[in-house]
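Complex shown without one protein chain; remaining protein chains in place.
On to subunit A.
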Amino acid sequence: MVVAKRSFAFFMFRLVVYFLAVEKIFKDEASEEKGERARMASFVGAMAIADLVKTTLGPKGMDKILQSTGRGRAVTVTNDGATILKSLHIDNPAAKVLVDISKVQDDEVGDGTTSVVVLAGELLREAEKLVASKIHPMTIISGFRMAAECARNALLQKVVDNGADSEKFKSDLMKIARTTLSSKILSQDKEHFAKLAVDAVMRLKGSTNLESIQIIKKPGGSLKDSFLDEGFILDKKIGIGQPKRIENAKILVANTAMDTDKVKIYGARVRVDSMSRVAEIEGAEKEKMREKVQKIIAHGINCFVNRQLIYNFPEELFADAGILAIEHADFDGIERLALVTGGEIASTFDNPESVKLGHCKLIEEIMIGEDKLIHFSGVEMGQACTIVLRGASHHVLDEAERSLHDALCVLSQTVNDSRVLLGGGWPEMVMAKEVDELARKTPGKKSHAIEAFSRALLAIPTIIADNAGLDSAELIAQLRAEHHKEGCTAGIDVLSGSVGDMAELGISEAFKVKQAVLLSATEAAEMILRVDEIITCAPRRREDRM
């Protein structure tokens, strides 16, 4: 690196001289980097990012501490590639491309955020060697493309689809959840959490909307105490003087103002000429609210959940009528509640007969740790559910939530696309083998690039083994030998530190994740390779707000 920097400075000096001699066409602080230098800058940037997250890969990967620059210097401890990269302040444009693909991977499939960056980094590392040996970037790109296509086909051939057999499919899901969770903080209790995640996703019935799975974090207890609740838990307290337990509840879910109902006609204002008039208007207002409450009560409900505030007066009225009123549930909470109980979100209350009410068997107040929560059980439609996470500290809980989120994402995607692969570096080995074979068959300079692609693929199991403190060179060599047999299922068994049978160990990964990793990493590498000039505009001046 030091050598690189020195030659950088030298180049820069020459460039400046050159530019002065010609003509300045850019604005003052704008800069331009050309050809080899531009390529070098992007390679160095991209590889630096890949090296940064490399050590978090695999079941024995390490975590990173991120400290924010904002007030409070909040600390995050995480293993999730997307989270790490999101919080970095990066100046290098090529590095930004990698951060972007990791973000997209997170949005699209949820997992593999580290792998995609590492693979792109490895591809660029190999490409750098090829460029150094005078192979044109375009040739490298076309080789990479052929290789990526071939690798994808190799995966497609080996893929297992148990979508039709629900018993087997469920065990597949369990395996995937376990594999995903094993590289996270939850690995100690992965069995427990895998079951949680699979149960939660199965309830979604094929929808990918993870909004309906609510995750409540409550510090205290241990991770093992986390549980999935069939019903729905709302993080709210029950108003004073209202029933704490309702059986066979009829619930009206609403989004309406229950403070002072403001007049919506534009320009309306109250103008009075005496104190008694004020009292009258106030009385009318109160009357209006009372009427509204009456109308709501007329629905024949015994539980009323509102998105907005409920003032004391209507709350009192509800309490009088023996109705449980819950105020200020956030929007997601309302939507989920509506989903769970099968009611509709109402804002007007004039025709009670046609409003669909929600139902549940039992509403009660429960205690988790020190907090009181409202628990709806025996709900009609089981689409939504709640996972309560318990853990020693906020950091643990946050990381647990991210891990669980990853698992849920992967599972929900797998429900839609039920193709499954083995894990533990097995897919990479399969792809590498096929790509290697393609390299031997391809005439021309492209074959070097294809070979390089297969080397980059091998880097992933190598890093996994390295992170686990194993002898990667030995292991990979063994794996390669194994994979030359037909129908091999061998991968790295990190726990025992040897080559193991992945099918037996039950380590699986979703095809969709692997495919997304492969394609977006290739795409990103291609994009960075194509660049031969970096033009940086002068940074916009900001007022110093500090």
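Note that in this section a residue touches a chain if its C-beta (ideal position, glycine included) is under 8 Å from a C-beta of that chain, and two chains touch if they have at least 3 such contacts; residues count from 1.
To be clear about the criterion, contacts and distances are computed from a predicted model.
**Q** What is the missing chain called in its UniProt entry, if the choices are "T-complex protein 1 subunit epsilon", "Replication protein A subunit", "Cornichon family member 1" or "Adaptor related protein complex 2 subunit mu 1b"?
**A** "T-complex protein 1 subunit epsilon"
**Q** Determine which one of A:156, A:298, A:366 or A:538 touches the chain that has been left out.
**A** A:538
**Q** Using the document's definition of touch, tell me which of A:216, A:234, A:251 or A:346 contacts the absent chain.
**A** Counting the whole complex, the residue in contact with the absent chain is A:346.
**Q** Would you mind spotting which of A:62, A:75, A:156 or A:270 touches the chain that isn't drawn?
**A** Checking the options A:62, A:75, A:156 or A:270, the one contacting the hidden chain is A:270.
**Q** Using the touch definition up top, pick the residue from A:409, A:430, A:488 or A:502 that touches the left-out chain.
**A** A:409
**Q** If the hidden chain were put back, which residues of subunit A would touch it?
**A** Touch with the absent chain occurs at residues 22-28, 30, 32, 38, 42, 91, 93-94, 96-97, 100-101, 104, 106-110, 136-138, 145, 207-211, 255-257, 263-273, 277, 280-281, 283-285, 288, 335, 338, 344-348, 350-351, 354-355, 409, 412-413, 519-520, 523-524, 526-527, 530-540.
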